[in-house]
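A single protein chain has been omitted; all remaining protein chains appear in their positions.
Our next item is subunit A:
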Amino acid sequence: MDKFRMIFQFLQSNQESFMNGICGIMALASAQIYSAFDFNCPCLPHYNLAYGLGILLVPPFILFLMGFVLNNNISMLAEEWRRPQGQRGKDRAVLRYMFCSMAQRAMIAPAVWVSVTLLDGKCITCAFCTSVPVETLGNTSHPSLSQGEMKQVLARIPCKEIYNGQELIANEVAVRYLRCISQALGWCFVLLMTTLAFLVRSLRPCFTQAAFLKSRYWSHYIDIERKLFDETCAEHARSFAKVCIQQFFKGMSTDPAAARCHPPRKAPGDTGEGAEKLLGITDQGTMNMALKSWHRCKPPLHLHPAALPSGNSWAGEGQPPTHPPVPRRETAAYYSWV
């Protein structure tokens, strides 16, 4: 379990490693979807080409875009690109680096789909069966058919059950021919992709290594900074909510409206630890009033500095101490939303 935890932490620690993980999962998902997908060639003259090329090219495009959509860095990239300059300069090289690294990762799942499709052969067989060279492969002594009729017969090659052109050209011969071409294309594609990847990786250190290191560092920095900002905001919201709720409960127990029904039986300064923890609410009526008030009349988003723990950056931040507590509630709405 320790190893698993370490791997998990390692993947989490770095946005790039996390994206590598997602990229691998998408590649596997792409192969799985292809095998689950029920390929169904229409076996009609013009539909074949459209269907075959569609299945070959549309899902890779979808997977490519999905690689971008699932990547959280895309909004980071767009934000960094569109933000006003302010006091921090913008570095184009960093943006280019982020975009390139995202695009490279997004290319893997489509490449897997195209390779698997070509190596399997069904797509190319379906798309190009009407272009099989009948003169070389077929039976030349067969009475010639018109062009349209020939295309109709050839279009049925992928559908063995309804193929009726056995005398023209044997089904196995045509399928074997098309499959051979498809697999050759598939292996060439795989070779091309791996060569490109190899060149990109190995040539890069020969040029611009220093600039590359700089871009990579600053792109990681932007990512970490954004994450820390989100965490700090969440932490702040939690502390804010805690203090807000505590003040709300305290306000309930000393509120004159509540006191009208249940006159406070203790002076505010009195009591033991029990009352402190009970936040001053000690009976059913007051509690009901508190719950009703929570819905009807939520407290303003404005914490009284006197109640804040010391060391909190909020303390003493711009709240004029001269305002008495009660009127502050009415004017607080102005300060509520940052």
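In this section, a contact is a pair of C-beta atoms (placed from the backbone, for glycine too) under 8 Å apart; a residue touches a chain by one contact, two chains touch by 3 or more; residues count from 1.
As a working rule, contacts and distances are computed from a predicted model.
Among the names given as "CAHM3 protein", "DNA replication protein psf2", "GPI alpha-1,4-mannosyltransferase I, catalytic subunit" or "Glucosidase 2 subunit beta", UniProt records the absent chain under the name "CAHM3 protein". Considering the full assembly, A:I74 is the residue among A:A29, A:I74 or A:L145 that touches the omitted chain.
Considering the full assembly, A:I62 is the residue among A:A29, A:I62 or A:V173 that touches the omitted chain. Against the chain not displayed here, subunit A makes contact via residues 1, 4-5, 8, 12, 37-38, 40-44, 47, 50-51, 54-55, 58-59, 61-62, 65-66, 68-69, 74-75, 78-79, 81-83, 159, 161-162, 233-234, 237-238, 240-242, 244-246, 249, 265-266, 270-272, 274-275, 277-279, 281-284, 287, 291, 294-301, 329-330, 332-333, 336-338.
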